[in-house]
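Structure first, then comments.
With one protein chain withheld, the remaining protein chains of the complex are depicted in position.
For chain A:
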Amino acid sequence: MHKFNRLVLNEWLKLSKKRTFFIAYGLLIVMPLAIGYMVHSVAGDMFASGPQFAAEMLLPTGIGQILSILVIIGTAGIVTKEYSQGTIKFLLIRARSRTAILASKFVTVLLYALSLTVVTAVAVYASGMLWFGNGGASLGIGDVLTSVLYNSVYMVMFATMAFMIGILTTSTGVTIGISMFGLTISNLVIFRDFYKYVLFPNLNLAAYEGGGAPLPGMTLGFSILMLAVYFLLFLLAGFMVFRRRDVA
């Protein structure tokens, strides 16, 4: 375990020593404050309370979407940059298996996503309290955390997808491109029966709130199952290819 932790530390340092590392954090602190201010000054009665603002903003339809985009951008380079910089050669000729190395990269992606989520949640909550106050209190901290959970599912699925695409394509640009395209079309709904087996309509579990469903015939349990299947599929494909690929 100590060995694996050191691999994760390596990956985290590679990520965090980039000069652009803090931009994502800065963006996710400034944006909720700015959006809160704008909404407050244009339509002050749109949100009844701070927690309501936070619970809605943190969903994949709000600032949660930007959070996911930033996580995709961060994830896209973690494998592909090793190839494009040529550092993959030194990385793989160590007494560590390729599985361990890739797993440490995935854990780092999750840590990165977690850290961004915490920062965002705090910033959004603070912004909500600042501009809308604690008044009304129809919604509480529990609802905010539920939104964070919904968005985390959405975000981790896209991060895992980007992680796999990065391994398959070894190109940062293509990875970001495909993932962003996926993110964009994920909001489209095709009213055909097969579409419920596609990843996209299952991504936003918040759609089941209040008894709704993204498509007729879909349930929360079905979506969770579909997400688990896709998650494992992405990881399996990524690890199999990374383990077997010749580094030429």
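Operating definition for what follows: a contact is a pair of C-beta atoms (placed from the backbone, for glycine too) under 8 Å apart; a residue touches a chain by one contact, two chains touch by 3 or more; residues count from 1.
Rule of thumb we're sticking to: contacts and distances are computed from a predicted model.
Of the names listed as "Polysulfide reductase", "Rieske 2Fe-2S domain-containing protein", "ABC-2 type transport system ATP-binding protein" or "Malk1", the one that matches the UniProt record for the absent chain is "ABC-2 type transport system ATP-binding protein". Although one chain is not drawn, the whole complex shows that of A:Gln85, A:Asn134 or A:Asn187 it is A:Gln85 that touches it. Of A:Met1, A:Ala43, A:Leu188 or A:Ala248, it is A:Ala248 that touches the chain left out of the display. Counting over the whole complex, chain A has residues 3, 6-7, 9-10, 13-14, 17-19, 85-87, 89-97, 244, 246-248 touching the chain that is not drawn.
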